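For this view, one protein chain was removed and the others were kept in their places.
Which chain is which? They are A, B and C, in the order written, and residues in each are numbered from 1.
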Amino acid sequence: MIEQIREKARELLESGELDVVIGYAEGSDPTRTTPIFCRKPEDTDKLVLDGRCVNTLPAYLNKRHEYPKKGWKKTGIIGKGCDIRAITQLIAENQLKRDEVYIFGAECEGVVAHPEKWDGSLHEGNCASKCSACDVKIPLDTDFYPGEKPEVDRSGPYMVSAPALATLVKMDDEDRFAFWRDDFDRCFKCYACREVCPHCSCNICITDRTMPSWVDQAAHTKGVFGWHLTRAMHLVGRCTGCGECTRACPVNIQVDLFNQKMKEVIQESFDYKSGYSMEVKPPLITYNTDDQETYIR
Amino acid sequence: MSKGIVRHDFEPKIMGFVCKWCTYSGADLAGTSRMDYSPHVRMVRLPCSGRIDPQFVIKAFEQGADGVIISGCHPGDCHYNEGNYYARRRNLAFRNLMEFNGIDIKRLEFSWISAAEAIKFTQIIDKFTNQVRDLGPNEGYRALLDPYASRLVKSSEESAA
Amino acid sequence: MPNIYQPNLMTIKKVINETPDTKTFHLVFQDEELQENFEFETGQFGEYSCFGAGESTFCIASSPTRKGHIECCFRKTGKVTNALFELSEGDTIGFRGPFGNTFPIEEWEGKNVIFVGGGIALPPLRSVIWNLLDLRDKYKDISIVYGARSVADLVYKQEIAEWEARDDVNMVKTVDPGGETDDWDGYVGFVPHILENDFKPDPENTVVVVCGPPIMIKFTFEALERLGFKQDQLITTLENRMKCGLGKCGRCNIGSTYVCIDGPVFKAAEIDLLPPEY
Partner (left out) sequence: MRTATLQKNDLDRVIDLLSQADYRVIAPQNQPRLDGPDSIDVAVFKEIQSGDSHNIGEGLSTTGIKPFLFPKDEPLFAYENRGKKVVLTEVSLDFPKTVILGVRPCDVASVSSLDAVFSDKNAGFNDELFTKRLEKTTFVSYSCTEPDVSCFCTSVGLAPDSDKGSDLHMTELPDGTLHVEVKTKAGEKIAAVIDALLSGDGDAVARQQAGVAAAEKITRLRDSAPILPWLQDLGNFGDEMWQRLGEKCLGCGACTFECPTCHCFDIVDENSGNKGYRVKFWDSCQFDHFTLHASGHNTRNSQFERYRNRFNCKFKIYEDVFGEKGCVGCGRCIRGCPVNLDITEYMAEVAHKAAIPNAMSADPDFE
């Protein structure tokens, strides 16, 4: 599979059709892979694709990561199904044009929940929960797919939520607040959750703005609550569920549970699945006159 | 005319974010008609319920509000045609988010009140105030309100004296 | 004793509107003993607080030879400067300082001194200009080349007039093309250009003090070097973003040089040894 992608990537770099191919290469220790930018055809030999490839590479296609400054006209990117969902969402939000990217897709067996858990193979014990009922293991939108792309039924529920979500939802409000308060005690606001996110696309994040400062910048618990609520709210109906925010968190705060909860709400209320269409408007920038309003007096 | 004064152990702090075309005018009407309603709501007037960023509500809770009320024009009545439709979707999501965060969702109220509905306005304010009063102080956030109080020693005024 | 981050309180004695977005404050310490004993040297800076908005770094714009109050001059751009801009006479602000090194004015004795400034960069020069003018007989010719985007953006208009009126100061003023008014009597053009083509200073026994945005410093140095100036005759003051002023918060460094401790005054020769990160 990866051989075919390497070959195609090499061919497109040689012909000059692509300026760069973003993919995964071996990392600095055996449990990890690392993003690589192949500019020369021979760089493609370094490409790998397996269960360790956790990074959501479309983050590099986000304008705030200096993407436009590099002057690439056409970028190749290797995507797992969920990554391609992120690209689709970026296009739906006008952050990217479809003809700026060339998507190499491949069947994905799932990825490890955290590189730390990699023991040489992918199995039930270390596979990320987002992969357990994934309907884009055969990716949706690709420019290159090794072999024949089978038809897949994607009408089912959209990503099964992590078991931890159910645990939290069952708690009392007070207990849930206490749980987050205790977990947020560890947060030191490194903003890894923001930086790895393919959809955090503001040039200046609201938390970095000072006039006015809506979110306390200091990492006391109040400020941490403010930040994570803001982040979650800004991703409602946009998050494509790659789970990188949790995976990247150096102190293991499962912030993507907020996003997963919102994903369920959006799907139930507005029947919207982010990352499946470039044309359908994300739910919070549109409306129906007969939207649900049971909560309104 | 006035209701009898009842003393409570706890009087809640409530923030109101309201649309100026309808709810704020409704409140005006309630005032000019000399209607009685609970005095706990501190009202912020905004051009449209669509302008009410969830950020305002988060900030209100952070600053010690026990309840927050958001109010705008009835669907179809928006001065800007569609602002309240956006607000309706956004707040549906936001309520769920706050609930998942561990805030009792009874502390967050959303209502449609037109400029003519002074009575509805007073009823909703009274009802919501009682509801929040029954819930008691928003202990979770109140505990975070002043993170450094225990670190202070003396003021420059005291040391000069 | 309060910690080193706690400022001293000062009262705004006077507010001068320099331009539509620039103000000068005259400040005195509320603590009388401190007011009596406060000393600084020209070129140093301080951290000025507006309580509720934060702290911001400006030079001390008055001359150490003039006691009684210190001055600062700022343009409103960010949160703190906007808040400071709203303050009026009698209000309280915070001050920490003085920090940083100073202009080596003793080294310049017996020499010609040329000051080159752009826009809001005149205040750091103003401190040293008055310092030299108050010790006028120790120095030979003193020239000031000052430019701004437009006539309205010129700060210290009154003092510019004062310097023009003096016969022991050579005042050259310019505005960027398009920024002139009908009654403008100065040059029109960018500072490095005016310096090189109109003013043409003689490098002999002369030092040049340049202050302005990084891009202006770069072009001015290049222009002066073409006129025959050597690097040790050129002096500038750098302004990097700072928070603490104490060499601890780690953001004003250029390589291993902390602007708040080793600067803000640098010779061109010293800057040449720094990585290109300013």
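The working rule: a residue touches a chain if its C-beta (ideal position, glycine included) is under 8 Å from a C-beta of that chain, and two chains touch if they have at least 3 such contacts.
From a predicted model like this one, the values you see are computed outputs, not experimental measurements.
Counting contacts over the entire complex, the absent chain touches A, B, C.
For the chain missing from the display, the contacting residue among C:Q35, C:S62 or C:T81 is C:T81, taking the whole complex into account. Contact with the chain not shown here comes from a single listed residue; of A:Y191, A:W214 or A:Y295, that residue is A:Y191. Residues of chain C in contact with the chain left out of this view: 1-7, 9, 49, 51-55, 77-78, 81, 90-92, 94, 213-214, 239-241, 243-244, 246-251, 253-256, 258, 261, 273, 275-278. For chain A, the residues touching the absent chain in the complete assembly are 27-37, 39-40, 55, 59-60, 65-66, 69-71, 113-117, 125-129, 162-164, 167-168, 182, 186, 188-192, 194-196, 204, 208, 210, 213, 216-220, 223, 243-244, 246-248, 250-252, 254, 256.
One chain is missing from the display, and on chain B it is touched by residues 63, 147-148, 151-157.
In this text, only the chains that are shown with their structure count from here on.
Distances from each chain's CA mean to the overall CA mean are smallest for chain A. Each chain gets a centre from the mean of its Cα atoms; for chain A and chain B, those two points are 35 Å apart. Here the spacing of chain B and chain C, counted between their Cα centres, is 49 Å. Here chain C touches chain A in the complex through residues 54, 78-79, 82, going by the rule given at the top. Residues of chain A touching chain C in their complex: 210-211, 213.
Within the complex, the chain A residues that touch chain B are 168-169, 173-181, 206, 214-216, 220-222, 225-226, 229-230, 232-233, 236-237, 257-258, 261-262, 265-266, 269-270, 283-285, 287-289, 291-293, 295-297.
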